[in-house]
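In this view, the complex is presented without one of its protein chains, the others remaining in place.
The first chain written gets the first letter, and so on, giving A and B; residue counts start at 1 in each chain.
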Amino acid sequence: MTATVERTAPVTRVRPPSRRKSRRLEPFTIASYAGVICFGLVCAIPFWMVVAGSLTAESALSQRGYSFWPTPFSLDAYTTLFQGTRVWLSYGATIFITGIGTAIAVAATSGIAWVIARGLPRVSRPLAVFAYIPMLFNGGLVPMYILITQVLQLQNSWFAVILPLVIAPFLVFVQVSFFRATPQEILDAARIDGAGELRIFFQVVLPLSKPVIAVIALFYAVTFWNEWFHALLFLSQPEKFPLQLVLQNLISSVTNAAELGTTSAAPVYQMRLAMTVITIGPILLAYPFAQRYFVKGLTLGATKG
Amino acid sequence: MILAAPAVILLLVFAYGPMAGLVVAFQDFNVADGVFASPWAGLENFRFFFTSGDATRIMRNTLLLNVLFLSATLAVGVMLALMLNEIRGKVTKRFFQSVIFVPYFVSPIVVSIFLQAFLAGPGGRGGLINDAAGLFGIPSVTWYTEPGPWPWILTLVKVWQLGGYMSVIFLAAITAIPEEVYEAGEIDGASRAQMAWRITTPLLKPTAAILLVLGVGRIFYGDFATIYAIVGDNGTLFPTTDVIDTYVFRALRTRGDFGVTAAIGLVQSVVGFVLVVIATMVQRRYAKETSIL
Partner (left out) sequence: MSAHHTFSRRSFLAGTGAAMTAVGIAACGNGSGNGNGSGSSTYSLLLPGDTPTDWTRVRDAVNEKLRADLGFEIEPQFINWSNFANQSLLKFTAGEDFQTSLSARWLNIAQLIEGGSLQPMDDLLASGDYGNLTAAVDESAFDANRWSDGNVYGVPAVNSAARIHCYVARGDLIDRYAGGEITSFDQLEQFWYDVHAGEGIVGYVKNNSVFDVLGAPTGTMFAEGWESPSMIPLYFSSDSLLFVPSRDAASSGVTDAVPFWEYQPYVDALRRARRYYEDGIINADRLNVDSATAGALFKSGGAATTWAITDGANTSAHLSQLEAAVPGASLVTLLPFADGMDARPNQTFQADNLVVVNAAAADAEAAMALLDWVSIQENHDLLQYGIEGTDWTPVGEDAYEPTSDYANFPGYALSWRIPLERRYSRMSESEQAWFEWSKDYNNFTQDPFAGFIPDLSAIETEHAQITAAIGEYGNPLWAGAVDVDEGLDNLKHAVEQAGLATVQEELNRQADAYLAGQ
């Protein structure tokens, strides 16, 4: 019942300030626009240069450096990269790791965060410490490696990449602090209605927490999307490599003390940039869609029952 | 409580499980005997780091860089969030939010490639900054052999990478502030700037406090990925950029000894732990409502 009220009420309540804003432009607003535009440019320009560079012929790139305009124009890097199945396979791997990883991570994180946020005596505090300790202490590479490859036998499984990363203490606390803001009255009302703890969590808390879930889902998704180190450790079949590992391999493919020649004529500079575009591209394209939900979610979250 | 079970199990297996391996820090680790059977070495592994003569400098760099990174990204994050909050028009706002978030997706290696383009052109001479300075008759600087400016350069890189990310966190917090809070301000005829400064900013304290406490715990950890990708093995920059993690990485490469790595990791953890306990105590005392532990 409460939710029905919420869903109609904000429309009238949120509006007035914004209407007022459009009437009168204050200096702070102007300064904000300027500030955001400047920072936006600083962020966008290098990215544009990567795109332009990935389309510039290798010889111009290595001798003259980066420029704003791709001259002479060249698609060499992209044609080289998309030859064969490698990049496509790695997209598949990355999408699997990101999709499944984010689902597991959000589910597990929400669960523990809620129990911490509930403030249960003798449970919540120790649990918070329990979740926080791994942020400070870790067993290091060798034990982790032995655990995954020998105890759990997860080598060459994408889950070896996913599972060590599914609980980020930082995001647990982001979520805890949001859960804590859940209005007590709503919980009390639900309890009076006779709802159990689980039902409260699923029917009351989660629907109210879409914004947090959107935030942590995005952050987890980015983590999984950018993940290469665990993939390097635990995956040995090149068909299973995610995109970022392929990028890593490409960038560091010829460096060693006893350096050896290669017969391939891949454009080094250009290819790195193209690979960057390919790697960032999809998540960048997906981001506005996620963000649409994100922003909507945030607006919903702003309403207080 | 059952809701916490999956997370607790996952943490037990993947975070607490490998911690048993910390014994390596006290072992004369060797490959054949492995983790649990190598002979004991007492504190020998710790000696390597603390007698190196570089220990003070490395610890100082680690702390200094982390303080710079943490304060700069927090400050810029809050500022950007306040500014973004002023932007009206859903589409415009969303557009800018997306744009400033972009650097977060760029991997450290690519960041280092950019930075080389800006600070040193092909073959290591020129670069966009020097070219631009040249137009005004400013002599060019060989950035990659001048350790002085690097803490600031790295801080700028971090702000660039994380400013948008931080601002999203703060913006989420701003959006969660109920409208009524502003109503009083509106009635008083406060300007947008006053409201941002007097009402919004104080309400961001809990979020900032959480980020700070979490950051303090990791203050002894260098930002390995970014720093190593940018500085690499460039010794001339070590005086200001060498942090514990990069030092350990090189030590592992030359010594191939996981015992030393584990020992230094343990020191980092213990220092972080102590700092967090202190920070939490301070927080409880002065700002109880923001405490997370």
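We adopt the following convention: contacts are C-beta pairs under 8 Å (C-beta built on N, C-alpha and C of every residue); 3 or more make two chains touch, one makes a residue touch a chain.
The structure presented is a predicted model; accordingly, all values stated were derived computationally and were not measured.
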Full-complex touch with the removed chain, picking from A:Leu163, A:Ala214, A:Leu243 or A:Val277, is A:Leu163
Which of B:Gly134, B:Gly148 or B:Gly235 touches the missing chain? It is B:Gly235
In the full complex, chain B touches the hidden chain through residues 6, 30-34, 47-48, 51-54, 116, 120, 122-125, 142, 144-145, 231-236, 238, 242, 247, 250-258
Chain A residues touching the chain left out here are 1, 3-4, 58-59, 61-63, 83-84, 86, 100, 103-104, 106-108, 110-111, 141-142, 145-146, 149-150, 152-157, 159, 163, 202-203, 206-207, 210, 232-233, 236-239, 248-265, 267-269
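The working rule: only the chains that are shown with their structure count from here on.
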Separation of the C-alpha centres, chain A versus chain B, in whole Å, is 17
Chain B residues touching chain A in their complex are 1-8, 10-11, 13-22, 24, 35, 79-80, 82-88, 90, 93-94, 96-107, 109-110, 113-114, 117, 121-122, 126-128, 160, 163-164, 168-169, 171-172, 175-179, 182, 186, 191-193, 196, 206-207, 210, 214, 217-218, 258, 261-262, 265-266, 269, 272-273, 276, 292-293
Listed in rising order, the residues of chain A that touch chain B in the complex are 13-14, 17-18, 20-22, 26-29, 31-33, 35-37, 39-40, 42-44, 46-47, 49-50, 62-66, 107-112, 114-116, 120, 123, 125, 127-144, 146-147, 151-152, 163-164, 166-167, 169-170, 172-174, 176-178, 181, 198, 201, 211-212, 215, 222, 225-226, 244, 247-248, 251, 272-273, 276, 279-280, 283-284, 287-288, 291-292, 295, 298-299, 301-302, 304
